[in-house]
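One chain of protein is taken out of this complex; the other chains stay put.
A, B and C label the chains in the order they appear, each numbered from 1.
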Amino acid sequence: MKFEEIRRLIDLVERSDVDEVEVTQWFMNRIRVTRRVPRDIVDRPAASLSNPPDLPSLSSPNDRSRTKPSTTAPPQSEPEPDPEPVKTAAEPAPAPSSDRLHTVTSPIVGTFYAAQSPGAEPFAQVGDRVVPSTVLCIVEAMKIMNEIEAESAGTIEARLVENGEPVEFGQPLFTLRLA
Amino acid sequence: MKFEEIRRLIDLVERSDVDEVEVTQWFMNRIRVTRRVPRDIVDRPAASLSNPPDLPSLSSPNDRSRTKPSTTAPPQSEPEPDPEPVKTAAEPAPAPSSDRLHTVTSPIVGTFYAAQSPGAEPFAQVGDRVVPSTVLCIVEAMKIMNEIEAESAGTIEARLVENGEPVEFGQPLFTLRLA
Amino acid sequence: MFDKILIANRGEIALRVIRACKELGVSTVAVHSEADRESLHVRMADEHVCIGPAASTQSYLNKERIIAAAEITDASAVHPGYGFMAESAEFAEACRASHLVFIGPEPETIESMGNKVKARERMVDAGVPVVPGSDGPVETGPSALAVASEIGYPVIVKAAAGGGGRGMRVARSDAELETGIAMARAEAATAFGSDVVYIERFVERPRHVEIQILGDRLGSVIHLGERDCSIQRRHQKLLEEAPSPAVDDALRAKMGDAAVRGAEAIGYDSAGTVEFLLTPGGEFYFMEMNTRIQVEHPVTECVTGIDLVKEQIRVAAGDRLGFEQADVSVQGHAIECRINAESPRHNFRPAPGRIDLVYFPGGPGIRVDSHIYPGYDVSPHYDSMIAKLVAHGSTRDEAIRRMRRALEELIIEGIPTTAPFHQAVLASAEFSEGRVDTGFIERFEW
Partner (left out) sequence: MFDKILIANRGEIALRVIRACKELGVSTVAVHSEADRESLHVRMADEHVCIGPAASTQSYLNKERIIAAAEITDASAVHPGYGFMAESAEFAEACRASHLVFIGPEPETIESMGNKVKARERMVDAGVPVVPGSDGPVETGPSALAVASEIGYPVIVKAAAGGGGRGMRVARSDAELETGIAMARAEAATAFGSDVVYIERFVERPRHVEIQILGDRLGSVIHLGERDCSIQRRHQKLLEEAPSPAVDDALRAKMGDAAVRGAEAIGYDSAGTVEFLLTPGGEFYFMEMNTRIQVEHPVTECVTGIDLVKEQIRVAAGDRLGFEQADVSVQGHAIECRINAESPRHNFRPAPGRIDLVYFPGGPGIRVDSHIYPGYDVSPHYDSMIAKLVAHGSTRDEAIRRMRRALEELIIEGIPTTAPFHQAVLASAEFSEGRVDTGFIERFEW
């Protein structure tokens, strides 16, 4: 997904006098940007306005990857004013106030272990407070156990990978709420 | 993605009297730009506004054909003076008030002759008044001389083909200003 | 060689001919209907002429307009492709009258092979085996039984004026034959207004095997081996291969000789195909001769390395064939899948429409002949075939695996196609073991 392109398209729509721009590219990358409809106009026929963005990302038909399927942003349907800007992305919608959140990603390829050994306590659990040197998990690659440390101080909001699951480079492992 | 193209399309839509332009290009890339619907006009019937997008035709890079560049569909006549006629296509804009004009096209493939024989007077000259049975020219195919008649009454505004030039099916031969 | 050739066709075959012309250094003129303005054959030709509206009768089937287009562009020859004017003796005649070389056999040859009865007679005269039959109408009673006993059961009773399966009855005994004739005559009388019927041996589970012929104007005729087109649905070929899994070297030589004999007998001097029914026992019978290039010619090109369309153009220009029978050898195995804009799950109903996305497979042994591109509109006016996918491998097994991976790679979005059907056929045990006949698809469940 080309966020930069989408960002620029949104800019174009916001700064112009058009309601919608749809760009279809090869491999069916379709991007449609629809102007936000003011919610205070009551008597507008809803059907003609609803434009849930439907953006298939390039997903392989034989996708057996361990990548999680991308979720589509939910269409807006609230009749009340909505503070949210138009959502155009096909990637997981960021949680609210994501500026306070931080995602710890895997710096290597390997197998994720939440604990030092099968029976042991996990290094980190949801709700734990961590500092930059706290070990969060192990990613094992080529028989070497690589300890992954928190890069920031905060509270563990979520663990995103199951114990023993393979992870690729850049794959999100934990969400931290920054202190 | 061609932001410059999209930017220019948005400009065109903004400055024109159309609601939507959709451009499908050779091999891919569809761009659709939809005019912003004024939010204060409540009872505007959206359907009645939808209107003819005009798409640039595919033109061959090795175009050695005798085909004239296709002219785009005439814009709708404006209720009010508009300094900027709608230009949605990459092709030359049509002449103004084309609703009074009529194009006589060739119903067959062959060679265009303006006159009965090399030295003779042309069948029809610019400025001539014609009626539906007036012979305008001959298109010769397989040694047969086919007389082409005016289909409407009017005045010859322009002859679009040189004497002796080959013409294809549907090729414009004359422009008539309708009586 | 010709300076300029007009291609009186559209779609992939027009493109195929343009490619041959470019390799020969010959200029090309495309003709097209108004619906085909944005077609690839128009784009790729050196010149193009719009000859009429979308309806074929007013464009690709209108011989005056095609010839006028050749005249205004100074083309010296016309390639008819397949379909449309390709087997019109009248069109070939009109080309001749306009001093245009028709790239195909003489009008008289087209004429005689176009008439099934005449074609059968010519082949019988040339010693080419035909399905044993009554050689004329039969009545009920002793005469019919005598004919049947001579050709052997099972036999099929066919309406002389018939077609489409009506007025046909299979009989496996004298009793069945008597009833069969009576019923067939009654049916024929109702359906075609004539109760004349004839008897032929009924070939059970036949394969469709055809021999590619190439002749020149100096009298040489050779064959390029066979194609097996048994995968067909209502006489519409869907998948073809060369060589046939049912033909060995000895049978190939016999069928090739018969086809060459037949072609020589009619003075054949172009590319053509002699179609045979092949019985499970290895007997073969002449069905008909197609006096043109065929859709499935690429499989022969792959296994022989010979460019059939270029040879066809060369011999039309009076050149001698570039090789002799002994120079032709079959290397490996090739399969062609016809990708049609049809919905195979809905009785193969045509599905014209806008193609949103196309990705064609590549890599070793893959050939694609197609006129489509993303954004192309498949017109309801014409044939639904939108691409031919050909896989060439060193063995039949490799060709099958290669075609399967090519079909996996193929992406066509916006309309349904026959690609999933081909995947199913290629995955079937019957096909991979070579156990198919012309009735296979009718029985095939997927």
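Criterion: a residue touches a chain if its C-beta (ideal position, glycine included) is under 8 Å from a C-beta of that chain, and two chains touch if they have at least 3 such contacts.
If you're wondering where the values come from, they're calculated on a predicted model, not measured in any experiment.
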The one residue from C:Leu321, C:Ile366 or C:Ile386 touching the chain left out of view is C:Ile366
With the missing chain put back, one of C:Asp3, C:Glu23 or C:Asp74 would touch it. Which one?
C:Glu23
Contact with the hidden chain (one of C:Lys254, C:Arg401 or C:Arg435)
C:Arg401
Tell me which of A:Glu14, A:Glu121, A:Glu147 or A:Glu168 is the one touching the absent chain.
A:Glu168
Would you write out the residues of chain C that touch the absent chain, in ascending order?
15-16, 19, 22-25, 44, 298, 301, 305-307, 309, 331-332, 359-360, 362-370, 373-374, 393-394, 398, 401-402, 404-405, 408-409
Going by the touch rule given at the top, which residues of chain A touch the chain that is not shown?
25-27, 29, 58, 60, 62, 64-67, 108-111, 141-142, 166-171
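We adopt the following convention: only the chains that are shown with their structure count from here on.
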Can you tell me which chain lies farthest from chain A, using the average of the Cα atoms as each chain's centre?
C
Can you check how far apart chain A and chain C are, centre to centre, with Cα atoms defining each centre and the answer in Å?
55
Using Cα averages as centroids, what's the distance between chain B and chain C in whole Å?
41
Distance in whole angstrom between the CA centres of chain A and chain B is 50
On chain B, where are the residues touching two or more other chains?
28, 30
Where chain C touches two or more other chains simultaneously, the residues are 357, 374
